[in-house]
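The structure under discussion is supplied below as structure tokens; questions concerning it will follow.
Of the protein chains in this complex, one is absent; all others appear in place.
Our next item is chain A:
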Amino acid sequence: MEDDSSPTSASKEVSRLWRAWRTVHEMVQDRGYELAEDEVKISLERFKAEYTNEDGTPNRAKLQFSARPSEAMIKKFTAPPTPSNPNPVPECGTIWVEFCTEKGSIGVSVMKKFVTHCSDNKFKAGIFITAVPLSAQARKVMSVTSQYTQVECFLEEDLLVNITHHELVPKHVLLSKEEKAALLKRYRLKETQLPRILSKDPIARYLGLKRGQVVKIIRVSETAGRYASYRLCV
């Protein structure tokens, strides 16, 4: 039987958390937020030094950070100006990432605390990383508050590996509204005529795709070298 206080299980947990920590940084960076390279590529030794207590157990309360969107991301998330709306505001903002300190099951109260923290500090998006699955009602809290704060939840075990680094996963690039309009015009398509991708798809979750966004998928092709296809998030 595993004992939490034994040094081996503690170091195991620390290395698991380190991997999740790295993956979530890569994820935030891939979405277009500004992060320094040394923040993303943190070594295990440095992680241990910074985020563990004296007895070697991880300190989850310290595992939290925020990131601002980059110029390119702001540009991508800003709708093209129209006569009625000459100065559109970007749909993205600062993101808040937090690891859940709760060891037991996560209910409505914990989730509400996270959501209010996000909205009080004017974060546009929040990523909550938990060790155990949410309760059904806590999941509902997430969807209820989705209008003002985009809250996403990930399990620690889902972030142990960065799925986009797998050789069978092609490159996914989110299109801006302008690019999407151009694509639909170029191929004379309606939105619904595009192939689709579910918003609960692991890659869609990784990129934080919302309903109606279009993602460009670039695959390697033996004959053509590269092959691009487009999918609409539903």
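Definition applied: contacts are C-beta pairs under 8 Å (C-beta built on N, C-alpha and C of every residue); 3 or more make two chains touch, one makes a residue touch a chain; residues count from 1.
Going forward, contacts and distances are computed from a predicted model.
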Per UniProt, the name of the complex member that is left out, chosen from "Similar to Anaphase-promoting complex subunit cut9 acc. no. P41889", "Vacuolar-sorting protein SNF8", "RNA polymerase II subunit B1 CTD phosphatase RPAP2 homolog" or "Exosome component EXOSC1/CSL4-domain-containing protein": "RNA polymerase II subunit B1 CTD phosphatase RPAP2 homolog"
Of A:Ala72, A:Val89, A:Val144 or A:Val161, the one touching the omitted chain in the full complex: A:Val144
Which residue of A:Asn53, A:Ser105 or A:Gln193 touches the chain not shown here: A:Ser105
For chain A, the residues touching the chain missing from this view: 104-110, 135-138, 140-141, 144
